[in-house]
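What follows is a short report on a single structure.
Omission of a single protein chain aside, the complex is shown with its protein chains in their original locations.
This part shows chain A:
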Amino acid sequence: MNAADEQIVQASGVRMSYGDVQVLNGVDFTVASGEVSCIIGPSGSGKSTFLRCLNGLEPVLGGSLRVLGEEVGHTLRGGRYHPWTPKEFAAFRRNIGMVFQRFNLFAHHSALENVACGPVHVLGTPADRARTLAMEHLDRVGLADHAHKRPHQLSGGQQQRVAIARALAMNPALMLFDEPTSALDPELVDEVLEVMKGLAVEGMTMVVVTHEIAFAREVGDWLTFFADGVVVERGRPRELLANPGHQRTRAFLSSVRDPKEREESR
(Lines give C-alpha, C1' and ligand atoms only; values in the text may rest on other atoms or scores of the structure.)
Protein backbone atom coordinates (compact mmCIF):
# COMPACT_ATOMS: atom_id res chain seq x y z
CA MET A 1 0.00 0.00 0.00
CA ASN A 2 1.55 3.30 -1.03
CA ALA A 3 1.12 6.62 0.73
CA ALA A 4 -1.67 7.81 -1.54
CA ASP A 5 -3.87 4.82 -0.70
CA GLU A 6 -3.82 5.59 3.00
CA GLN A 7 -5.79 8.70 2.20
CA ILE A 8 -9.49 7.81 2.28
CA VAL A 9 -10.30 10.98 0.35
CA GLN A 10 -7.88 12.83 -1.89
CA ALA A 11 -9.28 15.71 -3.91
CA SER A 12 -7.22 18.04 -6.03
CA GLY A 13 -8.66 20.83 -8.14
CA VAL A 14 -12.19 19.37 -8.11
CA ARG A 15 -14.57 21.40 -10.24
CA MET A 16 -18.31 21.08 -10.68
CA SER A 17 -21.06 23.26 -12.12
CA TYR A 18 -24.81 23.28 -12.57
CA GLY A 19 -25.12 24.54 -16.14
CA ASP A 20 -23.39 27.90 -16.24
CA VAL A 21 -23.19 28.23 -12.46
CA GLN A 22 -19.76 27.19 -11.24
CA VAL A 23 -20.27 25.50 -7.84
CA LEU A 24 -16.83 24.02 -7.13
CA ASN A 25 -13.84 26.00 -8.37
CA GLY A 26 -10.95 23.64 -7.74
CA VAL A 27 -11.27 22.05 -4.31
CA ASP A 28 -8.24 20.50 -2.63
CA PHE A 29 -9.11 18.29 0.30
CA THR A 30 -7.81 15.16 2.01
CA VAL A 31 -9.05 12.81 4.71
CA ALA A 32 -6.85 10.13 6.24
CA SER A 33 -8.20 6.90 7.68
CA GLY A 34 -9.87 7.35 11.08
CA GLU A 35 -10.03 11.14 10.84
CA VAL A 36 -13.09 13.29 11.48
CA SER A 37 -13.09 16.16 9.01
CA CYS A 38 -15.66 18.92 9.49
CA ILE A 39 -16.63 21.35 6.74
CA ILE A 40 -18.19 24.73 7.48
CA GLY A 41 -19.06 27.65 5.26
CA PRO A 42 -21.89 29.94 4.17
CA SER A 43 -24.82 28.47 2.23
CA GLY A 44 -24.06 28.28 -1.47
CA SER A 45 -20.35 27.81 -0.78
CA GLY A 46 -20.44 24.35 -2.39
CA LYS A 47 -19.77 22.32 0.77
CA SER A 48 -22.83 20.07 0.37
CA THR A 49 -22.18 19.65 -3.34
CA PHE A 50 -18.61 18.60 -2.59
CA LEU A 51 -19.85 16.06 -0.03
CA ARG A 52 -22.26 14.65 -2.63
CA CYS A 53 -19.39 14.34 -5.11
CA LEU A 54 -17.59 12.08 -2.63
CA ASN A 55 -20.07 9.23 -3.17
CA GLY A 56 -20.85 10.09 -6.77
CA LEU A 57 -24.31 11.60 -6.23
CA GLU A 58 -23.00 14.61 -8.14
CA PRO A 59 -20.59 14.28 -11.07
CA VAL A 60 -17.07 15.67 -10.87
CA LEU A 61 -16.48 17.70 -14.04
CA GLY A 62 -12.82 18.59 -13.56
CA GLY A 63 -9.79 17.84 -11.40
CA SER A 64 -9.22 14.57 -9.63
CA LEU A 65 -11.20 13.00 -6.81
CA ARG A 66 -9.98 9.74 -5.33
CA VAL A 67 -12.11 8.08 -2.66
CA LEU A 68 -11.24 4.72 -1.11
CA GLY A 69 -8.50 4.31 -3.69
CA GLU A 70 -10.72 4.82 -6.72
CA GLU A 71 -11.09 7.76 -9.10
CA VAL A 72 -14.79 8.52 -8.49
CA GLY A 73 -16.86 7.88 -11.61
CA HIS A 74 -14.10 6.44 -13.80
CA THR A 75 -11.91 3.35 -14.10
CA LEU A 76 -8.54 3.41 -15.83
CA ARG A 77 -8.44 0.59 -18.39
CA GLY A 78 -6.20 0.24 -21.43
CA GLY A 79 -4.86 3.78 -21.15
CA ARG A 80 -8.29 5.44 -20.91
CA TYR A 81 -10.72 6.39 -18.18
CA HIS A 82 -14.01 4.57 -18.68
CA PRO A 83 -17.12 6.15 -17.09
CA TRP A 84 -18.76 3.94 -14.50
CA THR A 85 -21.97 2.09 -15.22
CA PRO A 86 -24.83 2.45 -12.70
CA LYS A 87 -23.76 -0.94 -11.35
CA GLU A 88 -20.19 0.25 -10.73
CA PHE A 89 -21.50 3.36 -8.97
CA ALA A 90 -23.70 1.12 -6.80
CA ALA A 91 -20.77 -1.16 -5.89
CA PHE A 92 -18.64 1.87 -4.98
CA ARG A 93 -21.34 3.42 -2.76
CA ARG A 94 -21.74 0.24 -0.69
CA ASN A 95 -18.64 1.21 1.28
CA ILE A 96 -19.72 4.79 1.94
CA GLY A 97 -22.52 5.67 4.35
CA MET A 98 -24.45 8.88 3.88
CA VAL A 99 -26.69 10.77 6.29
CA PHE A 100 -28.93 13.45 4.80
CA GLN A 101 -30.18 16.73 6.18
CA ARG A 102 -33.80 15.62 5.69
CA PHE A 103 -33.20 12.02 6.93
CA ASN A 104 -34.74 10.43 3.79
CA LEU A 105 -35.87 7.32 5.64
CA PHE A 106 -37.86 4.95 3.45
CA ALA A 107 -41.41 6.01 4.25
CA HIS A 108 -43.01 2.60 3.58
CA HIS A 109 -40.66 0.74 5.94
CA SER A 110 -40.42 0.53 9.74
CA ALA A 111 -37.25 1.67 11.50
CA LEU A 112 -36.03 -1.93 11.56
CA GLU A 113 -36.78 -2.49 7.86
CA ASN A 114 -34.98 0.74 7.00
CA VAL A 115 -31.83 -0.53 8.70
CA ALA A 116 -32.16 -4.07 7.29
CA CYS A 117 -32.96 -2.83 3.78
CA GLY A 118 -29.37 -2.24 2.65
CA PRO A 119 -27.93 -5.58 3.84
CA VAL A 120 -30.89 -7.55 2.44
CA HIS A 121 -31.25 -5.88 -0.95
CA VAL A 122 -27.68 -4.80 -1.65
CA LEU A 123 -25.45 -7.28 0.16
CA GLY A 124 -27.81 -10.25 -0.04
CA THR A 125 -27.68 -10.91 3.71
CA PRO A 126 -30.33 -13.51 4.71
CA ALA A 127 -33.40 -11.79 6.20
CA ASP A 128 -33.04 -13.34 9.68
CA ARG A 129 -29.39 -12.36 9.99
CA ALA A 130 -30.11 -8.85 8.65
CA ARG A 131 -32.89 -8.43 11.21
CA THR A 132 -30.60 -9.40 14.09
CA LEU A 133 -27.88 -7.05 12.86
CA ALA A 134 -30.40 -4.25 12.33
CA MET A 135 -31.60 -4.66 15.92
CA GLU A 136 -28.01 -4.33 17.12
CA HIS A 137 -27.53 -1.14 15.11
CA LEU A 138 -30.80 0.32 16.37
CA ASP A 139 -29.76 -0.55 19.91
CA ARG A 140 -26.48 1.24 19.36
CA VAL A 141 -28.31 4.50 18.49
CA GLY A 142 -30.67 3.91 21.42
CA LEU A 143 -33.79 3.08 19.43
CA ALA A 144 -34.31 -0.66 19.95
CA ASP A 145 -37.69 0.11 21.54
CA HIS A 146 -38.85 1.93 18.41
CA ALA A 147 -37.87 -0.77 15.89
CA HIS A 148 -41.37 -1.31 14.55
CA LYS A 149 -42.41 2.32 14.25
CA ARG A 150 -42.78 4.02 10.89
CA PRO A 151 -40.68 7.12 10.19
CA HIS A 152 -43.65 9.46 10.62
CA GLN A 153 -44.17 8.12 14.15
CA LEU A 154 -40.65 9.15 15.16
CA SER A 155 -39.30 12.58 16.11
CA GLY A 156 -36.76 14.24 13.83
CA GLY A 157 -33.91 13.30 16.15
CA GLN A 158 -35.03 9.67 16.25
CA GLN A 159 -35.40 9.58 12.47
CA GLN A 160 -31.90 10.90 12.02
CA ARG A 161 -30.54 8.27 14.43
CA VAL A 162 -32.32 5.55 12.43
CA ALA A 163 -30.75 7.05 9.29
CA ILE A 164 -27.31 6.77 10.91
CA ALA A 165 -28.03 3.15 11.88
CA ARG A 166 -29.16 2.46 8.31
CA ALA A 167 -25.86 3.76 6.95
CA LEU A 168 -23.82 1.87 9.57
CA ALA A 169 -25.59 -1.40 8.71
CA MET A 170 -23.63 -1.47 5.46
CA ASN A 171 -20.39 -1.51 7.47
CA PRO A 172 -18.97 1.49 5.59
CA ALA A 173 -15.33 2.56 5.45
CA LEU A 174 -16.36 6.22 5.27
CA MET A 175 -19.36 8.12 6.61
CA LEU A 176 -20.66 11.34 5.04
CA PHE A 177 -22.94 13.69 7.01
CA ASP A 178 -24.77 16.43 5.11
CA GLU A 179 -25.86 18.98 7.73
CA PRO A 180 -27.34 16.19 9.85
CA THR A 181 -28.81 18.47 12.52
CA SER A 182 -29.93 21.44 10.40
CA ALA A 183 -33.52 20.19 10.02
CA LEU A 184 -33.93 19.38 13.71
CA ASP A 185 -35.65 21.30 16.48
CA PRO A 186 -32.94 22.71 18.80
CA GLU A 187 -33.73 20.34 21.69
CA LEU A 188 -33.23 17.29 19.42
CA VAL A 189 -29.78 18.25 18.11
CA ASP A 190 -27.75 16.82 20.97
CA GLU A 191 -29.07 13.24 20.76
CA VAL A 192 -27.84 13.07 17.15
CA LEU A 193 -24.50 14.71 17.92
CA GLU A 194 -23.96 12.22 20.78
CA VAL A 195 -24.32 9.30 18.37
CA MET A 196 -21.87 10.94 15.98
CA LYS A 197 -19.38 11.54 18.79
CA GLY A 198 -19.60 7.87 19.69
CA LEU A 199 -18.77 6.95 16.10
CA ALA A 200 -15.79 9.30 16.06
CA VAL A 201 -14.44 7.80 19.28
CA GLU A 202 -14.66 4.34 17.74
CA GLY A 203 -12.42 5.52 14.92
CA MET A 204 -14.90 5.88 12.06
CA THR A 205 -13.62 8.02 9.19
CA MET A 206 -16.12 10.85 8.85
CA VAL A 207 -16.69 13.93 6.70
CA VAL A 208 -19.25 16.21 8.34
CA VAL A 209 -20.79 19.29 6.73
CA THR A 210 -22.22 21.19 9.68
CA HIS A 211 -23.12 24.47 11.31
CA GLU A 212 -22.42 23.04 14.79
CA ILE A 213 -19.20 24.89 15.61
CA ALA A 214 -18.99 23.38 19.10
CA PHE A 215 -19.20 19.86 17.66
CA ALA A 216 -16.48 20.65 15.12
CA ARG A 217 -14.19 21.97 17.84
CA GLU A 218 -14.75 19.05 20.18
CA VAL A 219 -14.88 16.11 17.79
CA GLY A 220 -13.19 17.21 14.57
CA ASP A 221 -9.58 16.38 13.76
CA TRP A 222 -9.65 18.94 10.96
CA LEU A 223 -11.83 21.90 10.18
CA THR A 224 -12.18 23.18 6.61
CA PHE A 225 -13.77 26.50 5.69
CA PHE A 226 -15.47 26.62 2.27
CA ALA A 227 -16.49 29.76 0.41
CA ASP A 228 -17.36 30.38 -3.26
CA GLY A 229 -16.56 26.82 -4.25
CA VAL A 230 -13.02 26.70 -2.89
CA VAL A 231 -11.30 25.79 0.38
CA VAL A 232 -10.44 29.11 2.00
CA GLU A 233 -8.51 27.57 4.86
CA ARG A 234 -8.05 24.36 6.73
CA GLY A 235 -6.57 23.63 10.14
CA ARG A 236 -6.93 22.07 13.55
CA PRO A 237 -10.40 23.15 14.79
CA ARG A 238 -9.26 24.85 17.99
CA GLU A 239 -6.54 26.84 16.24
CA LEU A 240 -8.67 27.79 13.27
CA LEU A 241 -11.62 28.85 15.44
CA ALA A 242 -9.47 30.81 17.88
CA ASN A 243 -7.32 32.39 15.24
CA PRO A 244 -8.85 32.42 11.74
CA GLY A 245 -6.35 33.45 9.08
CA HIS A 246 -8.78 34.99 6.60
CA GLN A 247 -11.21 37.85 6.85
CA ARG A 248 -13.96 35.67 5.24
CA THR A 249 -13.55 33.01 7.91
CA ARG A 250 -13.70 35.61 10.67
CA ALA A 251 -16.86 37.17 9.20
CA PHE A 252 -18.54 33.77 8.86
CA LEU A 253 -17.62 32.60 12.35
CA SER A 254 -18.90 35.76 14.01
CA SER A 255 -22.20 35.37 12.13
CA VAL A 256 -22.85 31.74 13.13
CA ARG A 257 -21.58 31.72 16.71
CA ASP A 258 -24.39 31.85 19.20
CA PRO A 259 -24.25 34.34 22.09
CA LYS A 260 -23.26 31.69 24.63
CA GLU A 261 -20.24 30.72 22.59
CA ARG A 262 -19.21 34.33 22.09
CA GLU A 263 -19.39 34.62 25.85
CA GLU A 264 -17.01 31.66 26.15
CA SER A 265 -14.50 32.93 23.62
CA ARG A 266 -14.10 36.26 25.41
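One rule holds in what follows: a residue touches a chain if its C-beta (ideal position, glycine included) is under 8 Å from a C-beta of that chain, and two chains touch if they have at least 3 such contacts; residues count from 1.
We take it that contacts and distances are computed from a predicted model.
J.: Out of "Thiazole synthase", "Nitrite reductase/ring-hydroxylating ferredoxin subunit", "Carbon monoxide dehydrogenase subunit G" or "Polar amino acid transport system permease protein", what name does the UniProt record list for the absent chain?
T.: For the chain not displayed, UniProt's protein name is "Polar amino acid transport system permease protein".
J.: Hey, which of A:Ala32, A:Val122 or A:Ala144 is the one touching the hidden chain?
T.: A:Val122
J.: Quick one: which of A:Gln10, A:Ser37 or A:Asn55 touches the chain that's been left out?
T.: Of these options, the touching residue for the absent chain is A:Asn55.
J.: In the complete assembly, which of A:Arg93, A:Arg140, A:Lys197 or A:Arg234 touches the absent chain?
T.: Answer from the full complex: A:Arg93 touches the omitted chain.
J.: Touching the missing chain, which residues of chain A?
T.: 55, 57, 86-87, 89-94, 96-98, 100, 102-110, 112-113, 116-118, 120-122, 127, 130-131, 134, 150-152, 163, 166-167, 170
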